[in-house]
Each structure stands twice: as structure tokens, then as C-alpha cells.
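Only one protein chain is missing; all other protein chains are in place.
We call the chains A, B and C, going by the order they appear; numbering starts again at 1 in every chain.
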Amino acid sequence: MRIRITPDRFSPEQILAEFLGAYREEAGACATFTGLCRGGAVRWLELEHYPVFTEGRIAAFARPIADTLLDLLIVHRVGRVAPGEAIVFVAALASHRAEAFAAVETLMDYLKTDAPFWKREMTDLGSTWIEPTALDIERRTRHEETNT
Amino acid sequence: MRIRITPDRFSPEQILAEFLGAYREEAGACATFTGLCRGGAVRWLELEHYPVFTEGRIAAFARPIADTLLDLLIVHRVGRVAPGEAIVFVAALASHRAEAFAAVETLMDYLKTDAPFWKREMTDLGSTWIEPTALDIERRTRHEETNT
Amino acid sequence: MARILFFGRLRDIAGCAMMEYAACASLLELREALARENPMLGEALDDPSVRVAVDQAMVGREAPIDGAAEIAFMPPLSGG
Partner (left out) sequence: MARILFFGRLRDIAGCAMMEYAACASLLELREALARENPMLGEALDDPSVRVAVDQAMVGREAPIDGAAEIAFMPPLSGG
């Protein structure tokens, strides 16, 4: 398991190449998710985190999930992100697809609503802090119920 | 929507780069799945399809799913595949993650059990045709129930 | 004449991927004719898990095939 929080622009394909590059013969399934900064009214996003604490909280959440997998990678941008750039990339490698899909979805729901990040959107009208939607919170609650 | 059936080895990262390369400003979520040929006892897999018919059946299944997305790509190997090589790659681009995840999972369940491919495994003991497992069929049935 | 295609393990049993065959009126008649030449193939084709496409369209197991150009016998599918 690796968790990388970075202020630098990253390329999902390059990270996928590295992730798949370490060939493990039991690997049959790799699920990924890339979260992108949408354009339209948004001029940029700004993401803030709480160094060390954020990594620690993500690691604590991810560890039991990583135990169901062959490998897990989480990359998350902080700082200013422009439309079209990747904000987050999660990849899960498993023997079979069910574990890989479940891991990526559960982690994304967690990262969206419960990991220590704060996100601000800059539009022509000014900047707004984004907080989780009711749907995000409902998805998370559903996972907690099925996971316990 | 694009469907590519190919006898050539392909690189998931290169396909992801192409897929994400066409920037669409509404795009917020990209889910992917890569199915890999496992090693261990397997020396190689051999995949067969029914040209034109296979592409047509996949397209008919995928079209209503593609309508919920910004873009959809399906790449599937045929012929001989060695351990560590990709067999299938599915990528879904959407505004939000729920549609992207649902699309990739539904398509993978379909490709595993209901798309016209036949798969043979070569081990030191000889070759065996692989047919869908009971779990594969149950997963597909579950999707059909929730989709209708 | 019609083109008969066999996929997956049916190809192994038939001993070929494709054969030209005298036209038959129905699938039932075709299966019976094939079974007379190759009883193992006849038995395999009788399995209800085997699906059939006529001229690239899925059909029921007793469909008429008069005038069909291509008949494909497909065992359970397995991709990905």
C-alpha cells in the first residue's frame, strides 16, 4: 500500500504503468478511479490538507481494505488544480475483480467525505468551500453498514 | 463509444492516456478495469471470438450504458495471451463517479459471462475450456434485476 | 449449402471450426444430421447451454434455418 499526497500535477497513465509494472503472478484484476477537475464555471480548485494527520487517517482507513488486495495505491493532489487535471487516483490490484471494485469504490467514498481535505472552488463569482453532498454522505453510510 | 477487439498485446496505460487525452470539461470521473492473465499454473490463455457478431453483441449491450456516460471504451484481446498481459480494458468517463463505477462493473460482468468469447487455459497438464462460474452468473443476474 | 461454425469446446469435438453442409429445414434436423456423423458432437449440441446464431442473430433451439447462410453453435461464453 502506498499513499502519496502531492502538490504536483500527475499523470494517471504514468501511475497506472508503474502500478501494473510490478508483475505479480496472482494478479487478475486492476480497478482504478481518476477524479478530474471539471471545467465550465470553475477556474481552478484549491485543495488543502493537514500534513501527517491526513496521511495517517487515510492509512488507517485503507489498511484493512489493502489486506483484501495484492496492492493498493492512492495519489491525491493538494494546492491549486486546473480544469482537466487529475485530483485523485486510486488503483487496486487483486486476484479477482469483486475485491478490486469494492476497494476503489469504498476508498473514493471515504476520500470524498471523510478524509482530511478541504476543497475550494474559484469561479468568476469568487471562491466557495465545497462540503460533502447529502448523496456523498448517504453512499458512505451505506458502505459502513455493509462493511460491518 | 468505441469497441476494439485485437489480437495484439496492448498497454492499459497507453489506452488510458488516449482516453483521458480528449479533454471534456464536464468530465469529473473516470473508472477503469484491467483484466490480467494470471500466472501460476497457466502457461497461456487462448481467446476466441466470432468476428462481427461479437462486436455487434457487445455494442448492443453497451449502447444504453454509454448513454449514461460522456465516453466509453472497451478493448478485448483475442488469440494467445501470456501471464501478466492484459486481456480486457474497460474505461468509463462521466460527470460523477457513480455512473462511471456502475458502467465498468456492469460491462465486466457482461464480458465475463455473456459476450461471445471462449477462453482456453493451457497448463502443464494440457488445455481446458473455461466456462463462467456460478458466481459470475449470479453477479450478472443481480445486475439484470437492478437494471430493470 | 450452409456454413456451420463451431466455437470453444464444440470446435474440439467437431474437429473443425467451420464446415459446409447441405441445407436443412430446421435446427433440430441439422443437429440430428450432425449427430449421425459424430455422435459425440450430437450429444454436445443437445446440451441446453449451447446457444445458436443464424446469420448472426440469436435464435431458439428449434428455429427454422431454411435459406440460412451461416449457423453458429456456441457453448457457454467466457470473456474478460
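Here is the rule we go by: contacts are C-beta pairs under 8 Å (C-beta built on N, C-alpha and C of every residue); 3 or more make two chains touch, one makes a residue touch a chain.
These numbers were taken from a predicted model, which means no experiment stands behind them.
S.K.: So there's a chain missing from this view; which of the remaining chains does it actually touch?
M.R.: Every shown chain touched by the left-out chain: A.
S.K.: Please pick, from A:Glu25, A:Asp71 or A:Asp114, the residue that touches the omitted chain in the full complex.
M.R.: A:Asp114
S.K.: For the chain left off this view, which of A:Gly39, A:Gly79 or A:Pro132 is in contact with it?
M.R.: Touches the omitted chain: A:Pro132.
S.K.: Go through chain A and note every residue touching the omitted chain.
M.R.: Touch set of chain A with respect to the missing chain: 35, 47-48, 50, 52-53, 56, 76, 87-88, 108, 111-120, 129-132.
Keep this in mind: only the chains that are shown with their structure count from here on.
S.K.: Taking each chain's centre as the average of its Cα atoms, which is closest to the average over all protein Cα atoms shown?
M.R.: Answer for the innermost chain: B.
S.K.: Please tell me the distance, in whole Å, between the geometric centres of chain A and chain C computed from their C-alpha atoms.
M.R.: 49
S.K.: So what's the Cα centroid distance for chain A and chain B, whole Å?
M.R.: 23
S.K.: Taking each residue of chain A in turn, which ones touch at least two of the other chains?
M.R.: none
S.K.: Multi-chain contacts in chain C: which residues touch at least two other chains?
M.R.: Residues of chain C never touch two or more of the other chains.
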